[in-house]
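A short write-up of the structure that comes next.
The complex appears here without one of its protein chains, the remainder shown in place.
Note that the chains are named A and B in the order they appear, and that numbering of residues resets to 1 at the start of each chain.
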(Lines give C-alpha, C1' and ligand atoms only; values in the text may rest on other atoms or scores of the structure.)
Protein backbone atom coordinates (compact mmCIF):
# COMPACT_ATOMS: atom_id res chain seq x y z
CA UNK A 1 0.00 0.00 0.00
CA UNK A 2 1.42 3.37 -0.92
CA UNK A 3 2.66 5.73 1.72
CA UNK A 4 1.53 8.64 -0.38
CA UNK A 5 -2.02 7.87 0.70
CA UNK A 6 -1.43 6.85 4.29
CA UNK A 7 0.21 10.08 5.39
CA UNK A 8 -2.49 12.11 3.75
CA UNK A 9 -4.60 12.77 6.84
CA UNK A 10 -1.85 14.38 8.88
CA UNK A 11 -0.81 16.46 5.89
CA UNK A 12 -4.10 18.25 5.76
CA UNK A 13 -4.19 19.07 9.44
CA UNK A 14 -0.92 20.91 9.10
CA UNK A 15 -2.01 22.81 6.04
CA UNK A 16 -5.10 24.01 7.77
CA UNK A 17 -3.61 25.13 11.06
CA UNK A 18 -1.76 27.82 9.17
CA UNK A 19 -5.01 29.38 8.09
CA UNK A 20 -7.27 31.48 10.26
CA UNK A 21 -9.99 28.93 10.84
CA UNK A 22 -8.90 25.54 11.89
CA UNK A 23 -11.17 23.21 10.02
CA UNK A 24 -10.68 19.52 9.44
CA UNK A 25 -11.18 18.29 5.87
CA UNK A 26 -14.32 16.47 7.04
CA UNK A 27 -15.74 19.73 8.41
CA UNK A 28 -14.85 21.43 5.16
CA UNK A 29 -16.82 18.88 3.17
CA UNK A 30 -19.75 19.28 5.56
CA UNK A 31 -19.60 23.05 4.96
CA UNK A 32 -19.71 22.49 1.22
CA UNK A 33 -22.73 20.23 1.52
CA UNK A 34 -24.53 22.78 3.70
CA UNK A 35 -23.82 25.51 1.17
CA UNK A 36 -25.00 23.23 -1.63
CA UNK A 37 -28.39 22.50 -0.05
CA UNK A 38 -28.90 26.10 1.06
CA UNK A 39 -28.16 27.36 -2.42
CA UNK A 40 -30.44 24.74 -3.99
CA UNK A 41 -33.41 25.69 -1.83
CA UNK A 42 -33.13 29.40 -1.14
CA UNK A 43 -35.14 31.59 -3.50
CA UNK A 44 -32.37 34.19 -3.81
CA UNK A 45 -28.67 33.98 -4.54
CA UNK A 46 -26.68 33.55 -1.32
CA UNK A 47 -23.28 34.92 -0.48
CA UNK A 48 -20.56 33.04 -2.34
CA UNK A 49 -18.43 30.56 -0.43
CA UNK A 50 -15.26 31.00 -2.43
CA UNK A 51 -13.00 30.02 0.46
CA UNK A 52 -14.82 26.72 0.89
CA UNK A 53 -14.76 26.06 -2.86
CA UNK A 54 -11.06 26.85 -3.06
CA UNK A 55 -10.15 24.68 -0.07
CA UNK A 56 -12.17 21.78 -1.46
CA UNK A 57 -10.49 22.19 -4.84
CA UNK A 58 -7.13 22.16 -3.11
CA UNK A 59 -8.03 18.96 -1.28
CA UNK A 60 -9.14 17.32 -4.50
CA UNK A 61 -6.05 18.30 -6.46
CA UNK A 62 -3.81 17.21 -3.63
CA UNK A 63 -5.54 13.85 -3.41
CA UNK A 64 -5.54 13.39 -7.16
CA UNK A 65 -1.85 14.09 -7.45
CA UNK A 66 -1.25 11.53 -4.72
CA UNK A 67 -3.32 9.02 -6.65
CA UNK A 68 -1.21 9.54 -9.76
CA UNK A 69 1.63 7.82 -7.98
CA UNK A 70 -0.42 4.74 -7.11
CA UNK A 71 -0.41 1.78 -9.45
CA UNK A 72 -3.57 0.67 -11.18
CA UNK A 73 -5.93 -1.75 -9.46
CA UNK A 74 -5.05 -0.59 -5.96
CA UNK A 75 -8.11 -1.10 -3.71
CA UNK A 76 -7.39 1.95 -1.60
CA UNK A 77 -7.02 4.13 -4.64
CA UNK A 78 -10.40 3.07 -5.98
CA UNK A 79 -12.02 4.04 -2.67
CA UNK A 80 -10.32 7.42 -2.82
CA UNK A 81 -11.44 7.92 -6.41
CA UNK A 82 -15.04 7.20 -5.49
CA UNK A 83 -14.86 9.75 -2.71
CA UNK A 84 -13.33 12.31 -5.03
CA UNK A 85 -16.12 11.75 -7.54
CA UNK A 86 -18.74 12.27 -4.87
CA UNK A 87 -17.18 15.49 -3.62
CA UNK A 88 -16.72 16.74 -7.15
CA UNK A 89 -20.40 16.12 -7.86
CA UNK A 90 -21.47 18.26 -4.90
CA UNK A 91 -19.02 20.96 -5.86
CA UNK A 92 -20.22 21.10 -9.48
CA UNK A 93 -23.87 20.95 -8.51
CA UNK A 94 -23.31 23.81 -6.06
CA UNK A 95 -21.62 26.00 -8.64
CA UNK A 96 -24.20 25.10 -11.25
CA UNK A 97 -27.06 26.01 -8.91
CA UNK A 98 -25.46 29.43 -8.44
CA UNK A 99 -24.98 29.98 -12.16
CA UNK A 100 -28.61 29.10 -12.77
CA UNK A 101 -29.71 31.69 -10.25
CA UNK A 102 -27.43 34.27 -11.77
CA UNK A 103 -28.98 33.57 -15.18
CA UNK A 104 -32.40 33.91 -13.67
CA UNK A 105 -31.85 37.10 -11.71
CA UNK A 106 -28.90 38.70 -13.50
CA UNK A 107 -30.04 42.34 -13.53
CA UNK A 108 -30.87 42.21 -9.82
CA UNK A 109 -27.70 40.39 -8.93
CA UNK A 110 -25.65 43.04 -10.71
CA UNK A 111 -27.69 45.84 -9.18
CA UNK A 112 -27.03 44.49 -5.71
CA UNK A 113 -23.36 44.28 -6.52
CA UNK A 114 -23.38 47.89 -7.69
CA UNK A 115 -25.05 49.20 -4.55
CA UNK A 116 -22.86 47.14 -2.25
CA UNK A 117 -21.21 49.23 0.44
CA UNK A 118 -17.46 49.16 0.62
CA UNK A 119 -16.14 46.42 2.85
CA UNK A 120 -19.38 44.47 2.59
CA UNK A 121 -18.68 41.01 1.17
CA UNK A 122 -19.81 40.43 -2.40
CA UNK A 123 -22.47 37.88 -3.27
CA UNK A 124 -20.50 36.90 -6.33
CA UNK A 125 -17.09 35.40 -6.78
CA UNK A 126 -14.93 37.25 -9.34
CA UNK A 127 -15.69 34.54 -11.91
CA UNK A 128 -19.41 34.72 -11.22
CA UNK A 129 -19.31 38.50 -11.52
CA UNK A 130 -17.68 38.22 -14.92
CA UNK A 131 -20.28 35.64 -15.93
CA UNK A 132 -23.17 37.85 -14.82
CA UNK A 133 -21.82 40.86 -16.68
CA UNK A 134 -21.32 38.89 -19.84
CA UNK A 135 -24.76 37.31 -19.55
CA UNK A 136 -26.26 40.77 -19.20
CA UNK A 137 -24.42 42.07 -22.23
CA UNK A 138 -25.34 39.03 -24.30
CA UNK A 139 -29.01 39.27 -23.41
CA UNK A 140 -29.04 42.93 -24.31
CA UNK A 141 -27.30 42.34 -27.62
CA UNK A 142 -29.62 39.48 -28.41
CA UNK A 143 -32.77 41.50 -27.74
CA UNK A 144 -31.37 44.32 -29.80
CA UNK A 145 -30.48 42.16 -32.80
CA UNK A 146 -33.66 40.13 -33.00
CA UNK A 147 -36.19 42.82 -32.22
CA UNK A 148 -35.34 46.16 -30.70
CA UNK A 149 -33.40 47.63 -33.57
CA UNK A 150 -36.45 47.25 -35.78
CA UNK A 151 -38.60 49.20 -33.34
CA UNK A 152 -39.35 52.93 -33.48
CA UNK A 153 -36.49 54.93 -32.01
CA UNK A 154 -38.24 55.72 -28.72
CA UNK A 155 -38.94 52.02 -28.04
CA UNK A 156 -35.48 50.65 -28.51
CA UNK A 157 -34.57 50.10 -24.91
CA UNK A 158 -35.78 47.53 -22.44
CA UNK A 159 -35.22 48.06 -18.75
CA UNK A 160 -33.98 44.60 -17.82
CA UNK A 161 -34.19 45.41 -14.15
CA UNK A 162 -37.95 45.70 -14.56
CA UNK A 163 -38.34 43.05 -17.23
CA UNK A 164 -36.66 40.21 -15.35
CA UNK A 165 -38.56 39.07 -12.27
CA UNK A 166 -36.94 39.55 -8.89
CA UNK A 167 -36.31 36.62 -6.55
CA UNK A 168 -39.37 36.10 -4.40
CA UNK A 169 -38.13 36.19 -0.82
CA UNK A 170 -41.67 35.63 0.37
CA UNK A 171 -41.47 32.02 -0.84
CA UNK A 172 -41.85 29.30 1.71
CA UNK A 173 -38.90 27.03 2.50
CA UNK A 174 -38.33 23.85 4.47
CA UNK A 175 -35.64 24.10 7.10
CA UNK A 176 -33.92 22.25 9.92
CA UNK A 177 -32.69 24.13 12.98
CA UNK A 178 -29.04 23.78 13.90
CA UNK A 179 -28.86 26.32 16.71
CA UNK A 180 -31.86 27.01 18.90
CA UNK A 181 -33.59 30.32 18.16
CA UNK A 182 -36.11 32.14 20.29
CA UNK A 183 -38.89 34.51 19.41
CA UNK A 184 -39.00 34.23 15.67
CA UNK A 185 -41.81 36.45 14.51
CA UNK A 186 -44.32 34.79 12.22
CA UNK A 187 -46.27 37.36 10.26
CA UNK A 188 -49.97 36.76 9.73
CA UNK A 189 -51.15 35.52 6.36
CA UNK A 190 -54.63 37.00 6.48
CA UNK A 191 -56.24 40.01 8.09
CA UNK A 192 -58.07 37.99 10.71
CA UNK A 193 -54.91 36.25 11.90
CA UNK A 194 -52.48 37.80 14.33
CA UNK A 195 -48.74 37.68 14.31
CA UNK A 196 -47.08 35.35 16.79
CA UNK A 197 -43.66 34.17 17.79
CA UNK A 198 -42.21 30.68 17.66
CA UNK A 199 -39.12 29.16 19.21
CA UNK A 200 -37.07 27.04 16.87
CA UNK A 201 -35.71 24.10 18.83
CA UNK A 202 -32.47 22.52 17.79
CA UNK A 203 -33.08 19.68 15.39
CA UNK A 204 -36.69 20.60 14.69
CA UNK A 205 -37.97 21.08 11.13
CA UNK A 206 -40.22 23.82 9.85
CA UNK A 207 -42.04 25.20 6.85
CA UNK A 208 -42.10 28.99 6.80
CA UNK A 209 -41.37 32.08 4.78
CA UNK A 210 -37.82 32.54 3.60
CA UNK A 211 -37.92 36.25 4.45
CA UNK A 212 -38.41 35.46 8.15
CA UNK A 213 -35.37 33.26 8.46
CA UNK A 214 -33.05 34.55 5.71
CA UNK A 215 -30.53 35.99 8.22
CA UNK A 216 -30.45 32.63 10.00
CA UNK A 217 -29.52 30.88 6.77
CA UNK A 218 -26.52 33.14 6.23
CA UNK A 219 -25.43 32.84 9.86
CA UNK A 220 -25.65 29.06 9.61
CA UNK A 221 -28.20 28.70 12.43
CA UNK A 222 -30.66 26.92 10.16
CA UNK A 223 -30.19 24.59 7.22
CA UNK A 224 -32.59 24.60 4.28
CA UNK A 225 -33.82 21.14 3.37
CA UNK B 1 -34.22 18.24 -5.91
CA UNK B 2 -33.91 15.06 -7.87
CA UNK B 3 -34.68 11.88 -5.89
CA UNK B 4 -31.32 10.51 -6.94
CA UNK B 5 -29.72 13.43 -5.12
CA UNK B 6 -31.59 12.55 -1.96
CA UNK B 7 -30.34 9.02 -2.43
CA UNK B 8 -26.85 10.45 -2.84
CA UNK B 9 -27.17 12.03 0.59
CA UNK B 10 -28.48 8.77 2.03
CA UNK B 11 -25.38 7.01 0.78
CA UNK B 12 -23.39 8.93 3.38
CA UNK B 13 -25.16 7.09 6.19
CA UNK B 14 -23.01 4.59 8.02
CA UNK B 15 -23.64 0.87 7.82
CA UNK B 16 -21.83 -2.13 9.29
CA UNK B 17 -20.11 -4.55 6.96
CA UNK B 18 -18.16 -7.75 7.48
CA UNK B 19 -15.27 -7.68 5.02
CA UNK B 20 -13.55 -10.77 3.63
CA UNK B 21 -10.27 -8.97 2.96
CA UNK B 22 -7.73 -7.02 4.93
CA UNK B 23 -6.69 -3.45 4.39
CA UNK B 24 -5.10 -0.75 6.57
CA UNK B 25 -6.86 2.38 7.56
CA UNK B 26 -7.99 4.52 4.62
CA UNK B 27 -7.62 8.25 5.16
CA UNK B 28 -10.46 9.75 3.18
CA UNK B 29 -11.01 13.50 2.95
CA UNK B 30 -14.28 13.01 4.80
CA UNK B 31 -12.71 10.96 7.63
CA UNK B 32 -10.83 7.74 8.36
CA UNK B 33 -12.14 4.28 7.55
CA UNK B 34 -11.08 0.85 8.69
CA UNK B 35 -8.81 -0.95 9.27
CA UNK B 36 -10.48 -3.88 7.53
CA UNK B 37 -9.94 -7.41 8.74
CA UNK B 38 -11.66 -10.53 7.41
CA UNK B 39 -14.65 -11.42 9.55
CA UNK B 40 -14.47 -8.34 11.77
CA UNK B 41 -17.41 -5.91 11.49
CA UNK B 42 -16.49 -2.35 10.57
CA UNK B 43 -18.48 0.85 9.92
CA UNK B 44 -18.40 2.34 6.43
CA UNK B 45 -20.60 4.74 4.45
CA UNK B 46 -23.30 3.09 2.38
CA UNK B 47 -21.72 4.08 -0.94
CA UNK B 48 -18.61 2.13 -0.06
CA UNK B 49 -20.55 -0.79 1.41
CA UNK B 50 -22.51 -1.20 -1.81
CA UNK B 51 -19.41 -0.99 -3.92
CA UNK B 52 -17.59 -3.61 -1.85
CA UNK B 53 -20.67 -5.77 -1.88
CA UNK B 54 -20.90 -5.59 -5.67
CA UNK B 55 -17.29 -6.67 -5.85
CA UNK B 56 -18.11 -9.52 -3.43
CA UNK B 57 -15.70 -8.22 -0.85
CA UNK B 58 -18.09 -8.01 2.07
CA UNK B 59 -21.36 -8.93 3.68
CA UNK B 60 -23.63 -6.07 4.77
CA UNK B 61 -25.16 -6.16 8.25
CA UNK B 62 -28.66 -4.69 7.92
CA UNK B 63 -29.41 -1.84 10.36
CA UNK B 64 -31.29 -2.86 13.53
CA UNK B 65 -34.56 -1.38 12.39
CA UNK B 66 -34.60 -3.34 9.14
CA UNK B 67 -36.44 -6.13 10.87
CA UNK B 68 -39.93 -7.44 10.16
CA UNK B 69 -41.14 -7.33 13.76
CA UNK B 70 -39.89 -3.81 14.42
CA UNK B 71 -41.27 -2.53 11.15
CA UNK B 72 -44.65 -4.11 11.81
CA UNK B 73 -44.82 -2.24 15.11
CA UNK B 74 -43.89 0.96 13.35
CA UNK B 75 -46.51 0.43 10.70
CA UNK B 76 -49.23 -0.05 13.32
CA UNK B 77 -48.11 3.06 15.19
CA UNK B 78 -47.95 5.08 12.00
CA UNK B 79 -51.49 4.04 11.10
CA UNK B 80 -52.83 4.73 14.58
CA UNK B 81 -51.34 8.18 15.12
CA UNK B 82 -52.50 11.26 13.29
CA UNK B 83 -49.11 12.88 13.43
CA UNK B 84 -45.88 11.70 11.88
CA UNK B 85 -44.19 9.16 14.16
CA UNK B 86 -40.40 9.22 14.54
CA UNK B 87 -38.67 7.28 11.79
CA UNK B 88 -35.86 4.81 12.49
CA UNK B 89 -33.56 6.60 10.04
CA UNK B 90 -33.89 9.93 8.26
CA UNK B 91 -33.23 7.95 5.11
CA UNK B 92 -35.33 4.85 5.84
CA UNK B 93 -36.86 4.72 2.36
CA UNK B 94 -33.61 5.27 0.47
CA UNK B 95 -31.65 2.80 2.60
CA UNK B 96 -34.33 0.16 2.20
CA UNK B 97 -34.23 0.51 -1.54
CA UNK B 98 -30.44 0.59 -1.75
CA UNK B 99 -29.76 -2.30 0.58
CA UNK B 100 -32.58 -4.49 -0.71
CA UNK B 101 -31.63 -3.93 -4.32
CA UNK B 102 -27.95 -4.60 -3.86
CA UNK B 103 -27.66 -6.87 -0.83
CA UNK B 104 -30.96 -8.68 -0.46
CA UNK B 105 -29.08 -11.93 0.20
CA UNK B 106 -27.72 -10.38 3.41
CA UNK B 107 -31.12 -9.28 4.67
CA UNK B 108 -33.55 -11.84 6.07
CA UNK B 109 -37.15 -11.60 4.80
CA UNK B 110 -36.23 -8.95 2.28
CA UNK B 111 -39.57 -9.02 0.48
CA UNK B 112 -41.59 -8.58 3.65
CA UNK B 113 -39.40 -5.67 4.64
CA UNK B 114 -39.90 -4.03 1.28
CA UNK B 115 -43.68 -4.27 1.62
CA UNK B 116 -43.69 -3.02 5.20
CA UNK B 117 -41.55 0.00 4.44
CA UNK B 118 -43.72 0.80 1.44
CA UNK B 119 -46.81 0.60 3.69
CA UNK B 120 -45.24 2.98 6.18
CA UNK B 121 -44.27 5.31 3.36
CA UNK B 122 -47.78 5.29 1.87
CA UNK B 123 -49.38 6.04 5.22
CA UNK B 124 -47.03 8.92 5.81
CA UNK B 125 -47.49 10.37 2.34
CA UNK B 126 -51.26 10.31 2.80
CA UNK B 127 -50.79 12.25 6.05
CA UNK B 128 -48.46 14.65 4.32
CA UNK B 129 -51.11 15.46 1.72
CA UNK B 130 -53.71 15.98 4.42
CA UNK B 131 -51.44 18.42 6.22
CA UNK B 132 -50.56 20.20 2.99
CA UNK B 133 -54.23 20.65 2.26
CA UNK B 134 -55.00 22.04 5.69
CA UNK B 135 -51.94 24.28 5.58
CA UNK B 136 -53.33 25.82 2.40
CA UNK B 137 -56.97 26.04 3.42
CA UNK B 138 -56.18 27.50 6.85
CA UNK B 139 -53.68 29.85 5.21
CA UNK B 140 -51.11 29.06 7.85
CA UNK B 141 -47.84 30.92 8.09
CA UNK B 142 -45.77 28.32 9.86
CA UNK B 143 -45.77 24.54 10.23
CA UNK B 144 -43.62 22.30 12.36
CA UNK B 145 -42.60 19.22 10.42
CA UNK B 146 -40.52 17.15 12.77
CA UNK B 147 -39.92 13.56 11.72
CA UNK B 148 -40.54 14.22 8.06
CA UNK B 149 -37.71 12.88 5.93
CA UNK B 150 -36.04 14.64 3.05
CA UNK B 151 -37.41 12.17 0.51
CA UNK B 152 -40.94 12.69 1.82
CA UNK B 153 -40.61 16.47 1.66
CA UNK B 154 -39.12 16.12 -1.77
CA UNK B 155 -42.14 14.41 -3.31
CA UNK B 156 -44.36 17.37 -2.53
CA UNK B 157 -41.85 20.22 -2.39
CA UNK B 158 -42.23 21.91 -5.77
CA UNK B 159 -45.96 21.47 -5.86
CA UNK B 160 -46.58 22.79 -2.36
CA UNK B 161 -44.13 25.67 -2.58
CA UNK B 162 -45.43 26.76 -5.99
CA UNK B 163 -49.00 26.60 -4.71
CA UNK B 164 -48.13 28.66 -1.65
CA UNK B 165 -46.47 31.18 -3.89
CA UNK B 166 -49.54 31.48 -6.11
CA UNK B 167 -51.72 31.82 -3.08
CA UNK B 168 -49.49 34.53 -1.69
CA UNK B 169 -49.72 36.51 -4.91
CA UNK B 170 -53.48 36.10 -5.11
CA UNK B 171 -53.74 37.23 -1.52
CA UNK B 172 -51.67 40.33 -2.12
CA UNK B 173 -54.31 41.26 -4.71
CA UNK B 174 -56.51 42.01 -1.72
CA UNK B 175 -54.30 44.94 -0.78
CA UNK B 176 -53.96 46.68 -4.13
CA UNK B 177 -51.76 49.41 -2.68
CA UNK B 178 -49.12 46.93 -1.62
CA UNK B 179 -48.38 45.69 -5.10
CA UNK B 180 -45.99 47.45 -7.40
CA UNK B 181 -46.90 50.62 -9.29
CA UNK B 182 -50.07 50.70 -11.33
CA UNK B 183 -48.55 49.86 -14.68
CA UNK B 184 -45.03 48.79 -15.13
CA UNK B 185 -43.38 50.56 -18.00
CA UNK B 186 -40.55 48.62 -19.55
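Observations on the structure shown:
One rule holds for everything that comes next: a residue touches a chain if its C-beta (ideal position, glycine included) is under 8 Å from a C-beta of that chain, and two chains touch if they have at least 3 such contacts.
Simple rule for what comes next: contacts and distances are computed from a predicted model.
Protein name for the hidden chain, per its UniProt entry and selected from "DNA-directed RNA polymerases I and III subunit RPAC2", "Vacuolar protein sorting-associated protein 17", "DNA replication complex GINS protein PSF3" or "Transcription initiation factor TFIID subunit 10": "DNA replication complex GINS protein PSF3".
Of the options B:97, B:124 or B:142, the residue whose C-beta touches the omitted chain is B:97.
Between the chain not shown and the residues B:14, B:40 or B:136, the one that touches is B:136. From the options A:34, A:103, A:140 or A:201, the residue with contact to the chain not on display is A:103. Remark: the omitted chain is touched by one listed residue; of B:4, B:56 or B:82 this is B:4. Interface with the hidden chain, as seen from chain B, comprises residues 2-5, 7, 97, 101, 129, 132-133, 136-137, 139, 151, 154-159, 162-163, 165-167, 169-174, 176, 179-180, 182-184, 186. Contact residues of chain A toward the unshown chain are 100, 103-104, 158, 162-165.
As a working rule, only the chains that are shown with their structure count from here on.
The touching residues of chain B, when paired with chain A in their complex, are 1, 5, 8-9, 11, 21, 23-33, 47-48, 51, 135, 139-148, 150, 153, 157, 160-161, 164-165, 168, 171, 174, 184-186. Touching chain B in their complex are the following residues of chain A: 1, 5-6, 8-9, 12, 25-26, 28-29, 33, 40-41, 59-60, 63, 75-76, 79-80, 82-84, 86-87, 89, 93, 158-159, 162-163, 168, 170-174, 186-191, 193, 198, 203-209, 225.
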